[in-house]
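What you see is the complex with one protein chain gone and the rest in place.
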Amino acid sequence: MTVMSYRDAVRGAIREAMQSDPRVFLMGEDVGHYGGCYAVSKGLLEEFGPERIRDTPLSESGFTGAGIGAAMGGLRPIVEIMTCNFSLLALDQIMNNAATIRHMSGGQFNVPVVIRMATGGGRQLGAQHSHSLEGWYAHIPGIRVLAPGTVADAGGMLAPALDDPDPVLIFENALLYNDTADVDWPASVDIDHAAVRREGTDISLITYGGSLGKTLAAADQLAAEGISAEVLDLRVLRPLDEDAILATVARTRRCVIVDEGWQSGSISAEIMARIIEKGFWYLDAPLARVCSKEVPIPYAHHLEEAALPSITGIVEACRAVLGR
Amino acid sequence: MTQASPKVWLDRQHCRELLHQMIRIRRFEEKCAELYTQEKIRGFLHLYIGEEAVAVGVMQALLPEDAIVATYREHGHALVRGVPAGSIMAEMYGKQEGCSRGRGGSMHLFDAARRFYGGNAIVGGGMPVATGLALADAMMARKQVTACFFGEGAAAEGEFHESMNLAALWRLPVLFVCENNLYAMGTALELSESQTDISAKAAAYNMQAEAVDGMNVVEVEAAARRAVAAIRETGAPYFLECRTYRFRAHSMYDPQLYRDKAEVERWTGRGPIKRFTEWALEAGEIRQADIDEIEKLVAEEVAGAVAFAEAGTFEPVADLARDVGAERRP
Partner (left out) sequence: MPSLGSDMEAGILVEWMKQQGEKVSRGDIIAVVETDKGAIEVEVFEDGTLAELLVQPGEKVPVGTPLARITGPKDTASTERRHASAPAPTPAVPMPTVSSVQGAEAAIQPPTVTTLAEGSRATPAARLLASERGIDLALVKGTGPDGSIVRRDIEEAAPRAATVPDLEPMRRAIAAAMSRAKRDIPHYYLGHSFDVSQAVQWLDAYNAAHPPQERLLLGALTLKAVALALKDFPEFNGFYGPDGFVPASAIHIGTAIAMRGGGLAAPAIHNTDTLTLAELMERLRDLIGRVRKGGFRSSEISDPTITVSSLGDRGVDMLLPIIYPPQVAIIGFGSVAPRAWAIEDAVAVRPVLTATLAADHRASDGHRGALLLRRIGGLLDTPEDL
């Protein structure tokens, strides 16, 4: 067991991938000389050189597309986009090329690229650096969307993502980079399944990424009130682990979904829809969810706190569902 | 590795080849237009007629190991690259014998065996991909060239500039081929660009750039051979602007409100097939009998392609979700 931070885990995974496979390289804005805007790649330039720790111009579409092309050309690029808000500049490449080429070419070409980006609010960075757009990406067939919510997942998801013959997007909630945990290293995890992080009998809390910690904290509070909450960490937003979702709802018959994205047209809406479609008769209470308020995430601390899902909000939602 | 010659050798055989390829594109696409009106081909159909000299000229300079990224007006590029006419036609019929199993259609022809990385239907969208293919070649020290075709309309897209900059900055072996046909769909070049000299934009990225008469297949071929030789030697990108003209409408459903007939007639008068044929006949490089034989061969090939497409089969709907992702992952 090794004590390490989420940041160290991502960096360690990149380093190991680059050591074990010469086709792997990292590129993105300020990944090299600056050390990564969240210091994830700090020290890697010295170790691997500028060819493989490749600083790019501020050209999200250009370098993301180049990553797609390089993947089609036989390499295993890790493209880092500073925050998911910036990924919108690369959305054409992700959506129209990475996600479509295999199907559009009748299976002749595939795009084994990994695109990592930071997501989420809570750092008073205002409305252009704080959003959670992973749910949007989960809308797109042809890509895999990962949301590591633990240190072990942060370290363990990269290797299977690089092994995936198809594009994989990894959303790292920026608030998690400093989290530390005692983990088995090298971490070995799968990128197909959700994980039950806490077992319970009265209500299921379904969440992922940056909201996992808040949800587990809420489950602690609920336990003190005599409510036994199960916490399911989705881990993979596309393809959704529908079996795990239905299984937890079948066990507890009640469900609250916690998602830092906005609720309209969101991944939380999708999860609710699947539960209604396939688990309707399990339900012993209406579904509920705790999402970000439908505003651009504001700067002021108290407003930002009010906009994001909170432990109190999760606890209250659970009480309401249980009629307590 | 074989090396394509940096010079054009215009012997009789090569003249025949150039003419044959241009006529293949012309007749194939005329048949496409006909089949479109009969509803055999659906979706968007963008014809290359008038611009044949560009694809035919540039392809002469490329080797089988080189890669091609093209646009949604790419039937000609695919044909000259060697994608079988039948599989292209079957693709447009939506049949599973098509070069993209019927998932792509006219705008998305793909052929892995010929390193044909598709018709891309987002203007400028193929340029970063071509840059990345060249990045892979550069990082793996492969002496290959990626030829990236796009129209002058792409010069207004950010991806054009981002790709130019990346390719020049990282010295990547990309041959950027701008097929400047003067209209981005229906918007004339001078209505969309402050600087209408497209090659000047590339030069601004510290890249070797030149503009050639895209209606002259020999001139295009000569320039392409120069460019590819330079890329293979230096590893750096090269920009070739081919000034050409689209004789047909942008797509089938286009009344061409944006240009007058006199302009179209001026350009068709100096069409690439017409000019080259006149020159080669006069120079004694080919004879009328050669042309007749080419037409006959092409007619047979086109008829064969249509028959192949007609006889093709539709993919079972049960396979709809196939190839969205890998069937097996490690």
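Going by the order they are written in, the chains are A and B; count residues from 1 in each one.
Here is the rule we use: a contact is a pair of C-beta atoms (placed from the backbone, for glycine too) under 8 Å apart; a residue touches a chain by one contact, two chains touch by 3 or more.
The structure presented is a predicted model; accordingly, all values stated were derived computationally and were not measured.
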Q. Which residue, B:141, B:257 or B:289, contacts the hidden chain when the whole complex is considered?
A. B:257
Q. So which bits of chain B touch the chain we can't see?
A. 30, 33-34, 36-40, 42-43, 95, 249, 251-255, 257, 310-318, 320-321
**Q.** chain A residues that touch the omitted chain in the full complex
**A.** 246, 253, 277-278, 280-285, 320-323
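Please note the rule applied: only the chains that are shown with their structure count from here on.
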Q) Can you list the residues on chain A that touch chain B in the complex? A) 25, 51, 56-57, 59, 61-75, 77, 89, 92-93, 96-97, 101-110, 141-142, 144, 160, 163-166
**Q.** Residues on chain B engaged by chain A in the complex (per definition of touch)
**A.** 67, 96, 98-104, 108, 110-112, 117-118, 120, 122, 125, 127-137, 139-140, 158-159, 162-163, 165-166, 169, 322-326, 329-330
